[in-house]
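Here it is: the structure, laid out below.
With one protein chain withheld, the remaining protein chains of the complex are depicted in position.
Now for chain A:
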Amino acid sequence: MRLISRKTLLLFFLPGAVFMGAFLIYPIITMVFDSFYEIGITGDKTFIGLENYIHAFTAGGFLKQLKNTLIYIVVAVGIETVMGLLFALFFELDYKGSKIIRSFMMAPLMIAPLVAGLTWKLMMSSSFGIVNELLTRVGILSSSADILWLADEKWSLLACCIADIWLTTPFMMLMILAGLQGLDSSMIEAAKIDGANMLQQVFTIKLPVIKPVLLTALSVRIIDAARTFDIIWAMTEGGPNSSSETISIIIYKTLARYNNIGYASAMAVVFIAVLVIFTLVFMQSLWNPKKKSS
């Protein structure tokens, strides 16, 4: 029995589609057009073909930002995944009060990325920041001016990664814990009887069970890390000397500060295309609509 006719489907989808069409699809179409033009501050347009795209991929384009974005993704998501996994193994334990501890661990999860950025900016300040103060007291740094987290080109991107890791490791942990719930405890018991140690249990039983969840979590996180804006903006605004500038930041700066709409559109089109292709490829391997309906 067909519950929803094609007409009803369109009718129900339409109101939402009006919103999404106006503020998601229309902007993208506008940008695709704009990307072929050089647009002056007064709004005068000159058709320049693919020049904006060529500019993006040559020296002085967004290659540096592309590299920064990739580093950001690899460092932040990589560490988040490893830590999330370790945390999940600890927090999986059931004891009196374990739920409360777990809740507290997850409490920062929904804090605004902007607030997370501001918090870490305060903590990583060179003179009155608590991070360097603690590192000095422990003896890792000889003085609190040794690492200028936000003002040194070497550290600025890493500093942003740290804030990201703080904000989203609980998410990774949560996803992995959810995946572990699907684990049949008799498998662990059987493994224990066979004399498997903790590591063997983790690698041969737990990891395969959570693999689908882990992959989904990874895809979500990779995309979110790729488009991070608030954290980096709050901490460094992409500086110093664009050392922590990612693609999101350079697109925004090109648009809002340098007013170069054509060029920014070209970068945005490339960026969106890459994210969409990534999503589709990833989802295809994980999720098959036909399999589901059967």
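Basically, a residue touches a chain if its C-beta (ideal position, glycine included) is under 8 Å from a C-beta of that chain, and two chains touch if they have at least 3 such contacts; residues count from 1.
Here is the rule we use: contacts and distances are computed from a predicted model.
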Name under which UniProt lists the unshown chain, selected from "Basic membrane lipoprotein", "Carbohydrate ABC transporter permease", "Potassium-transporting ATPase potassium-binding subunit" or "Xanthine dehydrogenase family protein subunit M": "Carbohydrate ABC transporter permease"
From A:S103, A:S142, A:S186 or A:N241, residue that would touch the chain that is not displayed: A:S103
Residue of A:N68, A:S144 or A:S244 touching the missing chain in the full complex: A:S144
Per the touch definition above, residue among A:A17, A:L50 or A:V82 touching the missing chain: A:A17
Sole contact to the chain not displayed, among A:V74, A:A190 or A:L280: A:L280
In chain A, positions touching the absent partner: 1-6, 8-13, 15-17, 19-20, 22-28, 30-31, 87, 90-91, 93, 95, 98, 101, 103-115, 118-120, 122-123, 125, 127-130, 133, 144, 166, 169-171, 174-175, 178-179, 181-182, 212-213, 216-217, 220, 223, 226-227, 229-230, 233-234, 237, 248-249, 251-252, 255-256, 261, 264, 267-268, 271-272, 275-276, 279-280, 283, 286-287, 289, 292-293
